[in-house]
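These notes are about the structure you will find just below.
Yeah, one chain of the complex is gone here, protein chain that is, but the others are all in their spots.
In order of appearance the chains are A, B and C, and numbering begins at 1 in each one.
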Amino acid sequence: MIKVGIIGSTGYAGAEIVRLIQGHPDAEVVWYGSRSYIDKKFADIYGNFFNIVDASCMDDNMEELAEKADVIFTATPQGLCASLVNEDILNKVKIVDLSADFRLKDVSVYEKWYQIEHKAPQYLGEAVYGLCEINREKIKSARIVANPGCYTTCSILTAFPLIKEGLIDPDTLIVDALSGVSGAGRGAKVANLYCEVNESAKPYGVANHRHTPEIEEQLSYAAGKEILINFTPHLVPMNRGILATEYATLIKKDGKLPEASDIMAAYEKYYGKESFIRLLGDGVYPETRWVEGSNFVDIGFKIDPRTGRIIMMGALDNLVKGAAGQAVQNMNILFGLPETAGISMVPSFP
Amino acid sequence: MIKVGIIGSTGYAGAEIVRLIQGHPDAEVVWYGSRSYIDKKFADIYGNFFNIVDASCMDDNMEELAEKADVIFTATPQGLCASLVNEDILNKVKIVDLSADFRLKDVSVYEKWYQIEHKAPQYLGEAVYGLCEINREKIKSARIVANPGCYTTCSILTAFPLIKEGLIDPDTLIVDALSGVSGAGRGAKVANLYCEVNESAKPYGVANHRHTPEIEEQLSYAAGKEILINFTPHLVPMNRGILATEYATLIKKDGKLPEASDIMAAYEKYYGKESFIRLLGDGVYPETRWVEGSNFVDIGFKIDPRTGRIIMMGALDNLVKGAAGQAVQNMNILFGLPETAGISMVPSFP
Amino acid sequence: MIKVGIIGSTGYAGAEIVRLIQGHPDAEVVWYGSRSYIDKKFADIYGNFFNIVDASCMDDNMEELAEKADVIFTATPQGLCASLVNEDILNKVKIVDLSADFRLKDVSVYEKWYQIEHKAPQYLGEAVYGLCEINREKIKSARIVANPGCYTTCSILTAFPLIKEGLIDPDTLIVDALSGVSGAGRGAKVANLYCEVNESAKPYGVANHRHTPEIEEQLSYAAGKEILINFTPHLVPMNRGILATEYATLIKKDGKLPEASDIMAAYEKYYGKESFIRLLGDGVYPETRWVEGSNFVDIGFKIDPRTGRIIMMGALDNLVKGAAGQAVQNMNILFGLPETAGISMVPSFP
Partner (left out) sequence: MIKVGIIGSTGYAGAEIVRLIQGHPDAEVVWYGSRSYIDKKFADIYGNFFNIVDASCMDDNMEELAEKADVIFTATPQGLCASLVNEDILNKVKIVDLSADFRLKDVSVYEKWYQIEHKAPQYLGEAVYGLCEINREKIKSARIVANPGCYTTCSILTAFPLIKEGLIDPDTLIVDALSGVSGAGRGAKVANLYCEVNESAKPYGVANHRHTPEIEEQLSYAAGKEILINFTPHLVPMNRGILATEYATLIKKDGKLPEASDIMAAYEKYYGKESFIRLLGDGVYPETRWVEGSNFVDIGFKIDPRTGRIIMMGALDNLVKGAAGQAVQNMNILFGLPETAGISMVPSFP
């Protein structure tokens, strides 16, 4: 059994890791870290674990945890993981960091968008961006896996094959995305109260959301050049779900727009054998309800011959493929387990 | 592998059976019955099964189905199951009926409350009421299991031990219950449109809801005498969940009210070893979020010494323990499998 | 124009008072009190007032406010109003207190249920319980009006005529009530975050909710004797709305249960001419959606001849008739205005 330690186990993503590991055949949680609830029973904070998890929460002691665990998930605010890791720890234990600390290669980009000093820039080079479908091979031998954000996982996977294959002009890419409220975390803020969020939709972080450079960096690799995009997140009243609607101008070949079959072929080329990407095809659009509770990303598209653009759409569950599920997927890759172990749930509806 | 046939697989309860069997180690669905969607792909109706279920829907042919399946789940409106069963079928296959056809022993009570003629009253005697925690032994050898309703499972289990032990006066029992909207089914009715149900709460079926005689019959067995209760269901805006709040006058012993420890002892006596009942204890109240997606029933209570009453509260997921989960639990009992096989999911939150 | 001062204008009830006064022909807000947001623009806190209210928030200075206003609404936590009032203030200005400070006549009951010392018990005697339909005459000349709670307004009005007329046994009264989330206020608490409340229903304050003695006191007046009831509030996922489902044993006359016409006659006797009570009648049940945004209380009922009980049901909008609307109704009575002035909105649906 792989021994799992979680730092930040009482946030929504942390608790979802607990739930997934509970159903994992080859892993068990040995450390429920939560600075806010030290010594409090985990099941008193998350009543769904009543009679299931008997343990109490522990402090965020990564040194001690490195002795006891095979893998550490850090589901904490930016800055914490980078402030805790060191060579000694990395020699003992794998780290899957759900924060943004190791997602961007350029420390100055990180410090500009997150407005905090990076405490461990020396590991940025070796950290692997844990988007499993793209970086599977590199993840296998990583010491630090930077688990991607929820918006970014959805945004990147939806556009990646078309950029890679040169079917769309990456400089025209616009990502308009919707998120359920669990993405905002469990902090006690007025803005996230039921009555503030319910029966409303709102944009936020327009032109400056922190997931922007993460999307840009990964898609720049695919494009083979630096690209800049527009990314606009919106909060909508539902617990879970990310829906990304992406617009780009198609690149004509011999004066002709690509056809739906060309687009589908590109998606099939990169995702045809993937367990967690479901290609809905031309004219079929993803809905967050069809992925809820699962590790799937559903992708559909539509060409608009009138404007020469394609509209690509992706959907995932922000707490599963957008956080905890992908973290477990990364763990499975790191330890040579079947990639679907513990995360092959059928989406739950309604 | 146990071969499962489902008649009515495209209702919410039917689709939930499909989802649960998908994760069951010893069973597989061989027949997706749906009179409304014959020859249509199941995954086109429930997009969560895209790439998972490839089969198309079949007609409700129970004769043919009896040849192909080991167990038939009927997740259909009242009357259908009774109109289809016969001796030949019952000799070939087990039936777990999710409708009300075989829940009430007295055919006249059935016909009065449901306003339809019963087509197979000859099987009412042998049919076993499939409330697993109460009737486990009888279920093992049944040919027809009458899977209880969602409200009834919650209402009965919450009050049963206290009535059985003579701690409360059953004639004072009042059950006030809340249900999520999936309990109303997937029929296209104005009353169940999003805008009609959202942002509203309403009572319905006051003093004449069909689950009333079902609760009364089972609790009468516990009381050892016929009892009449008040049961008031309410619709509240959420997808899943039943919450039953029950009131009864405590019976004094030697002039003294029972104490919380007496109540807890009664619950422990009947449910202490149950896998799917979680006893929250005195002053801890169930919430539907903590059982969502699971087969659990959470039960809590509070004594009010001022009025001499006890308030008992139970919560479950209406599509799991209130329908599909309990149906699978009954299947497990019928076929000698571990009772938790395929239904040991941790509740999903948020 | 009546000059209105609001202490606690940035809570949900306070902001609803602002909205109602905005549409009131004979009143205007002159003081937006909010200790938490002093000097901050009111419209920056409640964006619905952008371009409508230009004022900024002020401190809770009741002395100064008494000079500037004709009426003060205190929409604040328990204890504040009682700590601020004095003879000088009461001689200058009318007070409508939306907190519980002046609702209970017996200071020891207040201190027991609210666990705080009452700072102005000398005014408990003269304060008038502002349930307009019951106490209209007394309100006219009051200096302090104790505006009733949301649960209590609904619970009392629903049962009052039947108790007053001796049609039900008050000792058997059980009130099971549902509330939308705005009733929990705008404080930043984890328990009221969107993801915690959404898709869940839960009981709370079982057998000890603070509105219990308030209901009991008022219904005791109606019964002509002290009564004790059970009151169980539940939180359900919607912004607004109170639904009270109430159970009581009918009192037989000459060995016969009252009939629906007797019940209706009692309701008509007390409410037949009321502007804000809508009698739905026998077998028609209130739904919170039909009162949302209005000052109405909708009341329906059903007799269960099997058990000899009646089920009475009432619904209102907790922020309007349950708080701000009734406060304005009290203001209208205090100042001799038409009782419906500013609060005759048609319920908004959907």
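General remarks:
The working rule: a contact is a pair of C-beta atoms (placed from the backbone, for glycine too) under 8 Å apart; a residue touches a chain by one contact, two chains touch by 3 or more.
Keep in mind that this is a model prediction, so the values were computed, not measured.
Residue-wise, the contact with the chain that is not shown comes from A:T288, picked out of A:S9, A:N147, A:T288 or A:N332. The missing chain, though absent from the display, is touched by one residue of C:I89, C:I116, C:A191 or C:M345; that residue is C:M345. One of A:R143, A:R278 or A:R309 touches the chain omitted from the figure, and that residue is A:R309. Note that of B:N192, B:S220, B:T249 or B:S275, the residue touching the chain absent from this view is B:N192. For chain A, the residues in touch with the chain missing from this view are 174, 176, 178, 180, 195-196, 198-204, 206-207, 228-230, 232, 234, 236-241, 243, 245, 247, 283, 285-289, 292, 302-304, 306-307, 309, 311, 313, 315, 350. Listed by residue number, the positions of chain C touching the unshown chain are 12, 15, 19, 22-23, 46-52, 182, 199, 239-240, 278, 280, 287, 289-294, 298, 345-350. Within the entire complex, the positions of chain B that touch the omitted partner chain are 12, 181-182, 186, 188-190, 192-199, 237-239.
Going forward, only the chains that are shown with their structure count from here on.
Of all residue numbers used where chain B meets chain C, over half belong to both copies. The two sides are thus made of the same residues.
For chain A, the chain whose average C-alpha position is most distant is C. Distance between chain centres (mean CA atoms), chain A to chain C: 46 Å.
Shared interface positions of chain C, defined as residues touching 2 or more other chains, are 195-196, 198-199, 237-239.
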